[in-house]
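To start, the structure under review is shown below, and the notes come after it.
A single protein chain has been omitted from the complex, and every remaining protein chain is retained in its original position.
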Amino acid sequence: MSQKVLDALKAAHGSAVDRTATAHTDDIAWIKRDLLLGVAAWLKNDPAMAFDAPVFVTATDWLDWKPLNQPPSMAWTEDKPRFTVAYQLRSSKHRHRVRLEIELTEADPRCPSLSGLWPAFNWQERETFDMYGIRFDGHPDLRRIYLYEEFVGYPLRKDYPKDKRQPLVRRDDLPMNPIKADRHEGTK
Amino acid sequence: MSTTTPPQPSAAANPPQAAPPSDVVTLTIDGQQVSVPKGTNVLEAAKLLGIDISAFCYHPGLPIVAQCRQCLVSVEKNPKLQPSCQQVVGEGMVVHTTDKQSTLARAQQLEFTLVNHPIDCPICDKAGECTLQKLYFEHDNADSRVDTPKVHKAKAVDLGPTIVLDQERCILCSRCIRTCDHTSGQHQLEFANRGDHEILTTAPGEQLDNPYSLNTVDVCPVGALTAKDFRFTMRAWELDATPSVCNGCATGCNIEIHHKNGRAWRLVPRHNAKVNDYWMCDEGRFTYHDLREERLAGAVVDGLPAGWDRSIKAAADRLAVGRTAGQFAVALSALHCNEDNFALAKLAQSWGVTQIYIAAKPQVPARADGRLRVADINPNLNGVKAIAEALGMTTKPVYELDGNIRGLLALGDVLPGLDPGKLKDLEYVALAAHERGPVPHAKVALPVSDWAEVSGTVTNKDGYVQRMHAAFGPPGQAIPAWEAIVRLAGATGSNLKWTHPREVFKDMVAAVPGWNSLTWARDARPLSLRFAGSRG
Partner (left out) sequence: MATDAHSLKQLVLGRKDVQDLSDNENELPPDLMTVNMGPSHPAMHGTVRIVLTVDGEKVVKSDVQPGYLHRCFEKESEYATYTQIFPYTDRLNYVSPMINNCGWAMAVEKLMGLTHEIPKRAEYIRVIVSEMSRMTDHLTCVGASAMELGAFGPFLFFLKSREWLYTLLETISGARLTHTYVRVGGVNKDLPEELPAKLAHTLDQIEKVMVEVEGLLNNNKIFRDRMAGIGAMTKEDAIATGCVGPIARACGVDYDVRKDYPYSVYPELEFDVPVGTTGDCLDRYLVRIEELKQCIRILRQCLKQIPDGPVVVADPRVTLPPKTATYNTIESMIRHFKHIVDGIKVPAGEAYTFVEGGNGELGFYIVADGTGRPYKAYCRSPSFVHLSTAGQLIHGHLIADIVPIFGMINMIGGECDK
């Protein structure tokens, strides 16, 4: 949509940007994990950028990536990063959009949290943690959001089988129908 | 996609004679450079760039005939289109596959092929994995231009004991003829007649009855050749594929288990240049039937069903009888994977066993044909021997069981040479997947996974350690044998602390010399055939 966002980003934070791409009207920049907070703060505060509107954050698990009609070398192998966290931002003033992608390995799936800059990412990072197991450093309340606490595993990962069953959860600490039980006793 | 070329010797270093010929060739396909070993054909070179030039008759494991003319491409400086399967790469060659002429040629070739092709897709076995469907959709996708009646041929010809032929669907690519010749050495298939009456048929006086006949069904790009064993049983697009190793004999052909909903529907070969190339024998393909025969789905104690806790305790008690007297034996199984055997051997070692027995099926010399089939029908005899040796134990075949043995812990459902009378007298504890052979005579039978449910390794006749992946879980209460052994160890005071086959493997390869450099590959997730881009 606007190459100038990517150009400005490369000019201001060239060391943080691994590579950029524009495809299907999206501008994407791959950012190094450790420099993400600086880049994000600049994107929010710089008046020419003014990315004040958060759109979404999610992750992709590249474990089964084997694209058809592409060279076999494009398929995922154990030496490539397994996860990519994608942050989509929008500027309500300038109307431009950008997507930041951060590559993470399986052994260390941690990403700095941007919920301090944009509160909308609070819940969405929780969702990404819930589904992919990506830990967001600095998140005020990183716990599962869609699934229950006792859930084992991260379902959107490619090695989580769709039909996997979960152990049933007993809650012996909760009373079973206390009011009903009492009403029997208390009926006059 | 750029690839590196090997460094050339500098002019000063070498005298100005011809430099030694490089065995890497660089050419350009559709504007992209690619470097391949000398002798590669253009079709394979294009695959490395992700370019799919359609082809029917080409198969990397068979002689090239360039018969179907589907893979035509434009080569610069050559006025005629060339079949890329037969065109060997040349240094500096420039090939175009997206130009109008070759694209039209390939689309028209598909049109010709489809002129007389019957509208059988709804009833054809190959639908969903049919190369003709795939290539038409990707390289032609145009409507029919003819309105004439199609040429009719024989529809369900019985070619032999395993295969049915539909002559109308055959596109006359000759892959099956070459496959039959190449895999079995016998010439049993031929073309007959000419023009649009040409048909595939058996050679005079022959039937398609060689032990490698079903490989022709694999290579057939359409539904002309169908396996009697598989036809009409399951749709290809419903299947999931899991890589594994055939457990039919010591060759250990690499296979894919095609399964759905916890049940295997067929086995097909996987390419491995060192073991089985692209082929496997028919006998091996049928081994999936056995997975559902007489399965032991729950533990049995003294002839009655029991839960795991009780049966483990009963097994420990029974074995204690023989162990205290020093008169007990442990039998490894050449039909089980390395991890199961290693776990059992370690348990035996912790009990002070120095001589261990090996249960293996007897050899079948008639099988050995110098191709894939061998006399040894045990998938893992070499592995078991290596493990026993590494743990410093002597081995004896189980039919030489010592006369005064009172207790026996045996893995597997094969104990050749031990008659039921003898077994009934022993405190025999079985770790078996099937309730047959000696297992019904066991005092305690613990159910374990069969080969297709196992994530582990087997060692073939040449010493290759190959990885099997579990396609589905075992039935009922069965668990992997190594896990049952860990439970048994806990009940008998031995300390085996494994929670994943990867951990068993790690200890095993550290212990066995020659296996130290082996690594455990990540568990394979089932690949949905529907979206795998078609096998054909």
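Order of writing sets the labels: A and B. Residues in every chain begin at 1.
Note that in this section contacts are C-beta pairs under 8 Å (C-beta built on N, C-alpha and C of every residue); 3 or more make two chains touch, one makes a residue touch a chain.
Here the structure is a predicted model, which means the values were calculated and not measured.
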Residue of B:Thr26, B:Ser54, B:Ser74 or B:Gln133 in touch with the missing chain, whole complex considered: B:Gln133
For chain B, residues in touch with the removed chain: 114, 117-119, 121-122, 127-128, 132-134, 136-138, 140-144, 237, 528, 530-533
Hidden partner interface residues of chain A, rising order: 23-26, 28, 52-56, 58, 60-61, 64-70, 74, 86, 88, 92, 95, 99, 118-124, 127, 131, 145-148, 155-156, 162, 178-179, 182-183, 185-186, 188
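We adopt the following convention: only the chains that are shown with their structure count from here on.
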Centre distance in Å when chain A and chain B are each reduced to the mean of their C-alpha atoms: 39
Interfacial residue positions of chain A with respect to chain B in the complex: 64, 68-74, 78, 158-159, 161
Residues on chain B engaged by chain A in the complex (per definition of touch): 1, 47-52, 522-523, 525, 533
